[in-house]
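The other protein chains are all here in position, but one chain of the complex has been omitted.
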Amino acid sequence: MSKKTMIVFSGDLDKAMAAFIIANGAASMGDDVTMFFTFWGLNILRKAQKVRVQKSMIEKMFGWMMPRGPEKLKLSKMNMGGIGSYMMRSIMKQKNVYSLNELMESAQAMGVKLIACTMSMDIMGIKKEELIDGIDYAGVATYLAHADEGNVNLFI
Amino acid sequence: MSKKTMIVFSGDLDKAMAAFIIANGAASMGDDVTMFFTFWGLNILRKAQKVRVQKSMIEKMFGWMMPRGPEKLKLSKMNMGGIGSYMMRSIMKQKNVYSLNELMESAQAMGVKLIACTMSMDIMGIKKEELIDGIDYAGVATYLAHADEGNVNLFI
Partner (left out) sequence: MSKKTMIVFSGDLDKAMAAFIIANGAASMGDDVTMFFTFWGLNILRKAQKVRVQKSMIEKMFGWMMPRGPEKLKLSKMNMGGIGSYMMRSIMKQKNVYSLNELMESAQAMGVKLIACTMSMDIMGIKKEELIDGIDYAGVATYLAHADEGNVNLFI
(Lines give C-alpha, C1' and ligand atoms only; values in the text may rest on other atoms or scores of the structure.)
Protein backbone atom coordinates (compact mmCIF):
# COMPACT_ATOMS: atom_id res chain seq x y z
CA MET A 1 0.00 0.00 0.00
CA SER A 2 1.31 3.38 -0.99
CA LYS A 3 0.10 6.89 -1.68
CA LYS A 4 -0.71 8.51 -5.03
CA THR A 5 -1.57 12.12 -5.78
CA MET A 6 -2.83 13.84 -8.89
CA ILE A 7 -3.23 17.50 -9.69
CA VAL A 8 -6.20 17.61 -12.05
CA PHE A 9 -5.66 20.89 -13.87
CA SER A 10 -7.50 19.93 -17.03
CA GLY A 11 -11.27 19.99 -17.38
CA ASP A 12 -11.26 17.90 -20.56
CA LEU A 13 -13.45 14.79 -20.60
CA ASP A 14 -10.67 12.50 -21.79
CA LYS A 15 -8.10 13.68 -19.26
CA ALA A 16 -10.65 13.57 -16.44
CA MET A 17 -11.42 9.97 -17.40
CA ALA A 18 -7.73 9.07 -17.44
CA ALA A 19 -7.33 10.60 -13.98
CA PHE A 20 -10.26 8.71 -12.49
CA ILE A 21 -9.31 5.43 -14.17
CA ILE A 22 -5.90 5.70 -12.50
CA ALA A 23 -7.52 6.72 -9.20
CA ASN A 24 -9.92 3.78 -9.24
CA GLY A 25 -7.18 1.36 -10.23
CA ALA A 26 -4.91 2.52 -7.44
CA ALA A 27 -7.68 2.63 -4.82
CA SER A 28 -8.81 -0.87 -5.71
CA MET A 29 -5.25 -2.06 -5.05
CA GLY A 30 -5.42 -0.53 -1.58
CA ASP A 31 -3.56 2.69 -2.33
CA ASP A 32 -4.34 5.98 -0.65
CA VAL A 33 -5.26 8.42 -3.44
CA THR A 34 -5.61 12.20 -3.28
CA MET A 35 -6.83 14.26 -6.24
CA PHE A 36 -6.34 18.01 -6.17
CA PHE A 37 -8.63 19.89 -8.61
CA THR A 38 -7.41 23.24 -9.82
CA PHE A 39 -8.24 25.69 -12.63
CA TRP A 40 -10.38 23.99 -15.32
CA GLY A 41 -10.30 20.77 -13.32
CA LEU A 42 -12.76 22.40 -10.90
CA ASN A 43 -15.44 22.06 -13.58
CA ILE A 44 -15.34 18.28 -13.11
CA LEU A 45 -16.58 18.80 -9.54
CA ARG A 46 -19.42 21.18 -10.44
CA LYS A 47 -22.99 20.07 -9.86
CA ALA A 48 -24.98 19.56 -13.05
CA GLN A 49 -27.79 21.85 -11.93
CA LYS A 50 -27.49 25.62 -11.64
CA VAL A 51 -27.01 26.77 -8.04
CA ARG A 52 -28.11 30.23 -6.91
CA VAL A 53 -25.15 32.04 -5.40
CA GLN A 54 -23.99 35.65 -5.09
CA LYS A 55 -21.52 36.47 -7.87
CA SER A 56 -19.92 39.48 -9.48
CA MET A 57 -20.58 40.16 -13.15
CA ILE A 58 -17.29 38.68 -14.26
CA GLU A 59 -17.70 35.61 -12.03
CA LYS A 60 -21.13 35.03 -13.59
CA MET A 61 -19.57 35.15 -17.05
CA PHE A 62 -16.89 32.64 -16.13
CA GLY A 63 -19.47 30.37 -14.54
CA TRP A 64 -21.71 30.61 -17.55
CA MET A 65 -18.97 29.80 -20.05
CA MET A 66 -17.50 26.80 -18.23
CA PRO A 67 -19.06 23.32 -18.26
CA ARG A 68 -21.09 22.22 -15.24
CA GLY A 69 -19.93 18.74 -14.25
CA PRO A 70 -18.87 15.52 -15.96
CA GLU A 71 -21.81 15.29 -18.39
CA LYS A 72 -20.86 18.60 -19.98
CA LEU A 73 -17.11 18.19 -20.39
CA LYS A 74 -15.63 18.09 -23.88
CA LEU A 75 -12.81 16.09 -25.42
CA SER A 76 -9.41 17.80 -25.63
CA LYS A 77 -9.18 16.69 -29.28
CA MET A 78 -11.72 15.96 -31.99
CA ASN A 79 -14.55 17.52 -30.04
CA MET A 80 -16.02 18.79 -33.34
CA GLY A 81 -18.74 20.90 -31.78
CA GLY A 82 -19.66 18.11 -29.38
CA ILE A 83 -19.91 15.26 -31.92
CA GLY A 84 -16.63 13.70 -30.78
CA SER A 85 -17.59 13.88 -27.11
CA TYR A 86 -20.98 12.36 -27.95
CA MET A 87 -19.30 9.56 -29.92
CA MET A 88 -16.89 8.87 -27.08
CA ARG A 89 -19.72 8.65 -24.54
CA SER A 90 -21.75 6.35 -26.84
CA ILE A 91 -18.83 3.99 -27.43
CA MET A 92 -18.04 3.81 -23.74
CA LYS A 93 -21.65 2.91 -22.92
CA GLN A 94 -21.70 0.33 -25.73
CA LYS A 95 -18.44 -1.23 -24.53
CA ASN A 96 -19.59 -1.23 -20.90
CA VAL A 97 -16.86 1.17 -19.79
CA TYR A 98 -17.78 3.21 -16.72
CA SER A 99 -18.90 6.77 -17.47
CA LEU A 100 -16.99 9.61 -15.82
CA ASN A 101 -19.90 10.04 -13.41
CA GLU A 102 -19.68 6.40 -12.40
CA LEU A 103 -15.89 6.52 -12.12
CA MET A 104 -16.22 9.50 -9.78
CA GLU A 105 -18.82 7.79 -7.59
CA SER A 106 -16.73 4.64 -7.47
CA ALA A 107 -13.62 6.62 -6.51
CA GLN A 108 -15.46 8.42 -3.72
CA ALA A 109 -16.94 5.14 -2.48
CA MET A 110 -13.43 3.64 -2.28
CA GLY A 111 -12.19 6.58 -0.24
CA VAL A 112 -10.31 8.57 -2.88
CA LYS A 113 -9.94 12.06 -1.45
CA LEU A 114 -11.11 14.85 -3.76
CA ILE A 115 -9.81 18.33 -2.90
CA ALA A 116 -10.93 21.54 -4.59
CA CYS A 117 -8.25 24.23 -4.83
CA THR A 118 -9.59 27.24 -2.92
CA MET A 119 -7.37 29.73 -4.74
CA SER A 120 -8.72 28.63 -8.13
CA MET A 121 -12.26 28.76 -6.73
CA ASP A 122 -11.63 32.33 -5.67
CA ILE A 123 -10.19 33.35 -9.05
CA MET A 124 -12.93 31.66 -11.06
CA GLY A 125 -15.68 32.70 -8.68
CA ILE A 126 -16.82 29.15 -7.97
CA LYS A 127 -18.60 28.72 -4.63
CA LYS A 128 -18.71 25.62 -2.40
CA GLU A 129 -22.46 25.30 -2.98
CA GLU A 130 -21.78 24.73 -6.68
CA LEU A 131 -19.51 21.73 -6.12
CA ILE A 132 -20.49 18.13 -5.38
CA ASP A 133 -20.72 16.80 -1.85
CA GLY A 134 -18.08 14.82 -0.01
CA ILE A 135 -15.07 16.82 -1.12
CA ASP A 136 -12.46 18.82 0.77
CA TYR A 137 -11.18 22.36 0.24
CA ALA A 138 -7.55 23.38 0.51
CA GLY A 139 -4.61 25.20 -1.03
CA VAL A 140 -1.21 24.41 -2.45
CA ALA A 141 0.39 23.73 0.96
CA THR A 142 -2.03 20.85 1.52
CA TYR A 143 -1.30 19.49 -1.93
CA LEU A 144 2.43 19.58 -1.24
CA ALA A 145 2.00 17.82 2.12
CA HIS A 146 0.16 15.00 0.35
CA ALA A 147 2.63 14.87 -2.56
CA ASP A 148 5.56 14.61 -0.15
CA GLU A 149 4.12 11.29 1.01
CA GLY A 150 3.22 10.09 -2.48
CA ASN A 151 5.34 7.65 -4.46
CA VAL A 152 3.49 8.59 -7.66
CA ASN A 153 2.53 12.25 -8.22
CA LEU A 154 1.01 13.24 -11.55
CA PHE A 155 -0.03 16.54 -13.14
CA ILE A 156 -2.96 15.98 -15.49
CA MET B 1 20.25 2.94 -12.14
CA SER B 2 16.62 3.61 -11.41
CA LYS B 3 13.22 3.28 -12.99
CA LYS B 4 11.20 5.87 -14.90
CA THR B 5 7.64 5.66 -16.16
CA MET B 6 5.62 7.91 -18.43
CA ILE B 7 1.96 7.86 -19.29
CA VAL B 8 1.83 9.19 -22.84
CA PHE B 9 -1.74 10.44 -23.10
CA SER B 10 -1.07 13.07 -25.75
CA GLY B 11 -0.74 12.31 -29.43
CA ASP B 12 0.81 15.68 -30.26
CA LEU B 13 4.11 15.67 -32.16
CA ASP B 14 5.84 18.01 -29.72
CA LYS B 15 4.77 16.15 -26.58
CA ALA B 16 5.63 12.79 -28.14
CA MET B 17 9.08 14.14 -28.93
CA ALA B 18 9.53 15.41 -25.37
CA ALA B 19 8.52 11.99 -24.04
CA PHE B 20 10.97 10.09 -26.25
CA ILE B 21 13.81 12.55 -25.64
CA ILE B 22 13.40 11.92 -21.91
CA ALA B 23 13.11 8.16 -22.51
CA ASN B 24 16.27 8.07 -24.62
CA GLY B 25 18.16 10.22 -22.15
CA ALA B 26 17.19 8.03 -19.22
CA ALA B 27 17.82 4.76 -21.06
CA SER B 28 21.26 5.93 -22.17
CA MET B 29 22.10 6.55 -18.52
CA GLY B 30 21.16 2.95 -17.72
CA ASP B 31 17.66 3.60 -16.39
CA ASP B 32 14.80 1.18 -16.83
CA VAL B 33 12.08 3.09 -18.73
CA THR B 34 8.44 2.15 -19.27
CA MET B 35 6.09 4.21 -21.46
CA PHE B 36 2.38 3.57 -21.22
CA PHE B 37 0.43 4.84 -24.26
CA THR B 38 -3.19 5.70 -23.69
CA PHE B 39 -5.95 7.65 -25.50
CA TRP B 40 -4.45 9.88 -28.23
CA GLY B 41 -1.00 8.62 -27.34
CA LEU B 42 -1.91 5.35 -29.05
CA ASN B 43 -1.67 7.16 -32.38
CA ILE B 44 2.08 7.43 -31.91
CA LEU B 45 2.27 3.65 -32.04
CA ARG B 46 0.15 3.22 -35.17
CA LYS B 47 1.76 1.85 -38.30
CA ALA B 48 1.98 4.37 -41.13
CA GLN B 49 0.23 2.10 -43.62
CA LYS B 50 -3.43 1.22 -43.49
CA VAL B 51 -4.05 -2.24 -42.02
CA ARG B 52 -7.14 -4.26 -42.96
CA VAL B 53 -9.01 -5.17 -39.79
CA GLN B 54 -12.63 -5.80 -38.84
CA LYS B 55 -14.16 -2.64 -37.36
CA SER B 56 -17.56 -1.23 -36.52
CA MET B 57 -18.77 1.89 -38.33
CA ILE B 58 -17.85 4.18 -35.42
CA GLU B 59 -14.44 2.54 -34.94
CA LYS B 60 -13.71 3.12 -38.64
CA MET B 61 -14.58 6.80 -38.21
CA PHE B 62 -12.28 7.17 -35.23
CA GLY B 63 -9.48 5.37 -37.05
CA TRP B 64 -9.95 7.50 -40.12
CA MET B 65 -9.86 10.80 -38.21
CA MET B 66 -6.82 10.05 -36.07
CA PRO B 67 -3.22 10.28 -37.33
CA ARG B 68 -1.41 7.07 -38.27
CA GLY B 69 2.00 7.12 -36.65
CA PRO B 70 4.77 9.62 -35.94
CA GLU B 71 4.95 11.10 -39.46
CA LYS B 72 1.34 12.25 -39.25
CA LEU B 73 1.24 13.79 -35.78
CA LYS B 74 0.61 17.51 -35.40
CA LEU B 75 2.01 20.13 -33.07
CA SER B 76 -0.11 21.00 -30.01
CA LYS B 77 0.37 24.72 -30.85
CA MET B 78 0.97 26.67 -34.04
CA ASN B 79 0.07 23.72 -36.25
CA MET B 80 -1.51 26.17 -38.73
CA GLY B 81 -3.01 23.52 -40.97
CA GLY B 82 0.20 21.53 -40.93
CA ILE B 83 2.64 24.37 -41.75
CA GLY B 84 3.95 24.55 -38.18
CA SER B 85 4.46 20.78 -37.99
CA TYR B 86 6.22 20.87 -41.36
CA MET B 87 8.46 23.74 -40.19
CA MET B 88 9.29 21.88 -36.99
CA ARG B 89 10.26 18.72 -38.90
CA SER B 90 12.38 20.73 -41.36
CA ILE B 91 14.25 22.56 -38.62
CA MET B 92 14.92 19.35 -36.74
CA LYS B 93 16.35 17.73 -39.87
CA GLN B 94 18.44 20.82 -40.60
CA LYS B 95 19.77 20.91 -37.03
CA ASN B 96 20.48 17.18 -37.02
CA VAL B 97 17.99 16.49 -34.25
CA TYR B 98 16.57 12.95 -34.33
CA SER B 99 13.10 12.67 -35.84
CA LEU B 100 10.35 11.13 -33.71
CA ASN B 101 10.66 7.96 -35.78
CA GLU B 102 14.37 7.74 -35.03
CA LEU B 103 13.83 8.54 -31.35
CA MET B 104 11.32 5.69 -31.14
CA GLU B 105 13.65 3.22 -32.85
CA SER B 106 16.50 4.28 -30.61
CA ALA B 107 14.35 3.90 -27.49
CA GLN B 108 13.24 0.42 -28.50
CA ALA B 109 16.83 -0.56 -29.32
CA MET B 110 17.90 0.54 -25.83
CA GLY B 111 15.20 -1.57 -24.23
CA VAL B 112 12.62 1.08 -23.37
CA LYS B 113 9.37 -0.80 -22.80
CA LEU B 114 6.41 0.51 -24.81
CA ILE B 115 2.99 -0.58 -23.54
CA ALA B 116 -0.29 0.10 -25.33
CA CYS B 117 -3.28 0.59 -23.03
CA THR B 118 -5.77 -2.14 -23.93
CA MET B 119 -8.76 -0.26 -22.53
CA SER B 120 -8.07 2.74 -24.76
CA MET B 121 -7.53 0.40 -27.73
CA ASP B 122 -10.94 -1.09 -27.05
CA ILE B 123 -12.66 2.29 -26.76
CA MET B 124 -11.00 3.71 -29.86
CA GLY B 125 -11.31 0.51 -31.84
CA ILE B 126 -7.59 0.16 -32.46
CA LYS B 127 -6.42 -3.41 -33.11
CA LYS B 128 -3.02 -4.96 -32.35
CA GLU B 129 -2.35 -5.44 -36.07
CA GLU B 130 -2.46 -1.65 -36.50
CA LEU B 131 0.31 -0.96 -33.97
CA ILE B 132 4.06 -1.27 -34.44
CA ASP B 133 5.96 -4.43 -33.50
CA GLY B 134 7.87 -5.01 -30.30
CA ILE B 135 5.38 -3.46 -27.91
CA ASP B 136 3.40 -4.86 -24.98
CA TYR B 137 -0.28 -4.67 -24.16
CA ALA B 138 -1.67 -4.07 -20.70
CA GLY B 139 -4.07 -2.13 -18.48
CA VAL B 140 -3.93 0.34 -15.63
CA ALA B 141 -2.90 -2.27 -13.03
CA THR B 142 0.29 -2.96 -14.97
CA TYR B 143 1.01 0.74 -15.24
CA LEU B 144 0.58 1.14 -11.49
CA ALA B 145 2.88 -1.80 -10.76
CA HIS B 146 5.59 -0.14 -12.85
CA ALA B 147 4.97 3.33 -11.39
CA ASP B 148 5.24 1.95 -7.85
CA GLU B 149 8.84 1.07 -8.65
CA GLY B 150 9.58 4.32 -10.48
CA ASN B 151 11.41 7.23 -8.91
CA VAL B 152 10.21 9.54 -11.71
CA ASN B 153 6.66 9.10 -13.03
CA LEU B 154 5.34 11.60 -15.55
CA PHE B 155 1.98 12.18 -17.25
CA ILE B 156 2.49 13.65 -20.69
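Just so it is clear, A and B label the chains in written order, and each chain counts residues from 1 on its own.
The rule is short, and it goes like this: a contact is a pair of C-beta atoms (placed from the backbone, for glycine too) under 8 Å apart; a residue touches a chain by one contact, two chains touch by 3 or more.
Because the structure is a prediction, the values reported are computed rather than measured.
Annotation: of B:Leu100, B:Val140 or B:Leu154, B:Leu154 touches the absent chain (contact as defined above).
Although one chain is not drawn, the whole complex shows that of B:Met65, B:Met87 or B:Ala145 it is B:Met87 that touches it.
Annotation for chain B: contacts to the undisplayed chain at residues 2, 6, 14-15, 18, 21-22, 25-26, 29, 31, 76-78, 87-88, 90-92, 95, 97, 151-156.
On the side of chain A, touch with the chain left out of the figure occurs at residues 7, 9, 11, 38-40, 58, 61-62, 65-66, 119, 122-123, 125, 139-141, 143-144, 147-148, 150, 153-155.
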